[in-house]
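Of the protein chains in this complex, all but one are displayed in their positions.
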Amino acid sequence: MSTTPVKFYQVGSFAVGNRLLPAAAGSVQSDMERTNALTSGHRACQGCGEALGARYAMDAAMRAANDKVIAVNATGCLEVFSTPYPESSWRIAWLHSLFGNAPAVATGVAAALRAKGRTEVRVIGQGGDGATVDIGFGPLSGMFERNDDVLYICYDNEAYMNTGVQRSGATPAAARTATTQAVGPEPGNVFGQGKNVPRIAMAHEIPYVATATVADLRDLEAKVARAMEFRGARYLHVLVPCPLGWGSQSCDTVKIARLATQSGLFPVFEAERGEVVSSTPIRQRVMVEEYLKLQGRYSHLFSPKRRDDVIDRLQAAADRNIKRYNLMPEEAGDL
Amino acid sequence: MFKQVEGSRAVAEAVAACRPEVICAYPISPQTHIVEGLSRIVKEGKLGTCEFVNVESEFAAMSVAIGASATGARTYTATASQGLLYMVEAVYNASGLGLPIVMTVANRAIGAPINIWNDHSDSMSQRDSGWIQIFAETNQEAADLHVQAFRIAEELSLPVMVCMDGFILTHASERVDIPEQEQVDSFLKPYVPRQVLDPDNPVSIGAMVGPEAFTEVRYMAHMKTLSALELIPQVAKDFQEIFQRDSGGLIRGYHSEDAETVVIALGSILGTIKDVIDDQRENGVSIGALGIITYRPFPFDAVREALRNAKRVVIIEKALSVGIGGVVAQDIRHALSGLEIHQYTVIAGLGGRPITKASLSDLFDKAVVDDIRGLTFLDLDQELVDAEMKREAGQS
Partner (left out) sequence: MEKPFAITLQVESSLANHTGSWRVERPQYVNLMPPCNNACPAGENVQKWLYTAEDGSYEEAWRALIVENPFPAIMGRVCYHPCQTVCSRGQLDEAVGINSVERFLGDLAIEKGWSIPVTAPSTGFKVLIIGAGPTGLSAAYHLRRMGHAVTIRDAADVAGGMMRFGIPKYRLPRNILNAEIARIEDMGVRFQLNHKVDNVQDAIDDGFDAVFLAVGAQIGKRAYIPAGEAARILDAVNVLHDVADGEAPLLGRKVVVYGGGNTAIDVARTAKRLGADEAMIVYRRTREKAPANDTEIQEAIEEGVLMKWLSTVKHADAGVLKIERMELDDKGFPQPTGEFEDLEADSLVLALGQEVDLSLVNNLPDVEVRDGVVHVDPNMMTGRAGIFAGGDMVPAERTVTTGVGHGKKAARNIDAWLRKEKFEKEPIPRVVEYSDLNPWYYTDAPHAVRPRLEGVRRASNFDEVVQGLDESTALYEARRCMSCGNCFECDNCFGVCPDNAVIKLGPGKGFEFNLDYCKGCGICVSECPSGSIIMIPEKS
């Protein structure tokens, strides 16, 4: 990571703020004057990870761009809960067009800004996993390939939540959704090959690709800031738990995101021009079960009959990430 | 400046003279020559900082146009046929957001069966999209209509589709008076957006609107689109003052004021029709023609007024609404409701089928004596159809 994390004995390396820290070294979210790009009164569910992630990312982008940001939003929860007529929760210039075209619309915004010589204004495209991994994937790839000057942020809650929790290309194996029901001999989503958009983005060799979660704010903010240092196409994939879709408690949103990283199921890393340049080590490793058992979408793995076969496959996926992204560098020799 | 050029080149130069800031396109015949021309002009640096974005699909083309237009850039794109259909979701979105994008549709048939040749099926499929649709009769008019289209679009904050017949116009080389830059500059002022994405004055564009206001939104869009019927003739008048030629407007009559029979059509076929009419009028037949230039919004009043004295109308359609028949005919019927005028619909030129003077002449001969059916397929190979239908029946 480009910034050296501030080490605090008490807290601060991981908490949002620290009163002992000089304001300039504080997180964006600890700043009383933060943008609040997505402000109060929006209609997201209680404990919405996407609402949190969007504000984190957009506030960080606003700081990095001296408040010169235009956001383009795909259709989805974030769009619906933020801008139902007659109320908008955005405090930034914002455009929503369609479900599948946010990267292309963002390209258009960037093209217009370049044509007008207003390149100090930065463009961010954003959408959920459906908009990014599935329906908007073509435009996303096109935007990457042309290296358009857009930071695209995917808020990944691993299913189509806005339409009522249907499976997307980002839905993990074994997870229950409305279209991958927890019935039959192989309940939940299939064990497919997955669709790892961060890696696909890396294959485009765009300047910057990173993953983050709402559990590690400073990491997320550092990545947004780093992304904004580049021109060209950049991609940030943020895991945002969804209490409604995941069947978790609203108070556990951050905790579940943390367990996703600490289990290794969601590797947090960054890549520049197609090469992984850093990964965030696991601090307190947990087995995937710790992560799974807090979520109703995996409850069929624990009752009425415990499915160790499935849990083991998920654990194997986590173990593979740990090895692949060197998430436990101190134990790398043992793996 | 008169040039002997391909229609596509004429359009490219006219568009360039409008000083677009963002051009985005995806190749599809027969639109390709237009964007190739523009690509070269941009690459040569003749359009300053204009961005030419090669996108990965028509859906992206219209989406890029949406983003650029919402950011206050004068934005142009072009497409045809399948491409127009592929971008339909974004086409509706652009008009819903009130973005003054100008798009050329080089009219072409829609598959299956795949067919690259000319008809109006593509544009007609978008007649309810909320775009203003204007049809060029000649390459001169095609060039001129683009200049007018930006003015109309930007004054109304609505997108405009300039329709020109694929191949027949786009690939035809003829003498065109290319709009001079100074003339265009005096006719078309820099774009001042009604609303714009600007970090210094942020708004949220593209809200979700529920049942409580959706009807009102659509109604207001309708009223605004109708206002184009006032604006378009004014723009054409202004254009004439500066460019000294008649281009655009709502409709254009040809001996239609006193004709008993009026042939109605859109686009380049009007030239052939006029030739036939000339011949027939020499023979004393009371026949004229009426070209529809502005198809959306539909100029009901102008059409009704123009046809007030007609006894019959023959509507030449380059599109088929399967299961109904004519597309334009429905609008004409609406325009003429209550008047005692016979209406004949003729489906012609589908998928590039040539519409010959001979066929038209035969058709008009019969029409003037009311010897045709309500719906006619011009030059239909009835033997072929009968044989195929017999074969299919035999198989089942």
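A few remarks follow.
A and B are the chain letters, set down in written order, and residue numbers restart from 1 in every chain.
Just so it is clear, a residue touches a chain if its C-beta (ideal position, glycine included) is under 8 Å from a C-beta of that chain, and two chains touch if they have at least 3 such contacts.
A quick note: this is a predicted structure, and the numbers were derived from the prediction, not measured.
From the set B:Leu97, B:Ile110 or B:Val263, the residue in touch with the chain omitted from the display is B:Leu97, counting the whole complex. From the options B:Gly206, B:Pro297, B:Gly325 or B:Gly349, the residue with contact to the chain not on display is B:Gly206. Within the full complex, the residue among A:Leu217, A:Val268, A:Ile282 or A:Ala318 touching the omitted chain is A:Leu217. Listed here are the subunit A residues that touch the chain not shown: 7-20, 26-27, 29-30, 32, 36, 38-44, 46-49, 51-52, 55-56, 82-83, 85-92, 217, 243, 249-255, 258, 283-284. The chain not displayed touches subunit B at residues 96-98, 157, 194-196, 201-207, 209, 213, 216-217, 220.
Methods note: only the chains that are shown with their structure count from here on.
We define each chain's centre as the mean of its Cα atoms; on that basis subunit A and subunit B are separated by 44 Å.
Across the complex, subunit A meets subunit B through its residues 67-70, 72-73, 79-80, 82-86, 88, 90-98, 100-101, 104-117, 121, 138-139, 141-142, 145-146, 148. On subunit B, the positions that touch subunit A within their shared complex are 21-22, 24, 49-51, 53-57, 59-60, 63-73, 75, 89-90, 93, 97, 197-199, 201-210, 212-213.
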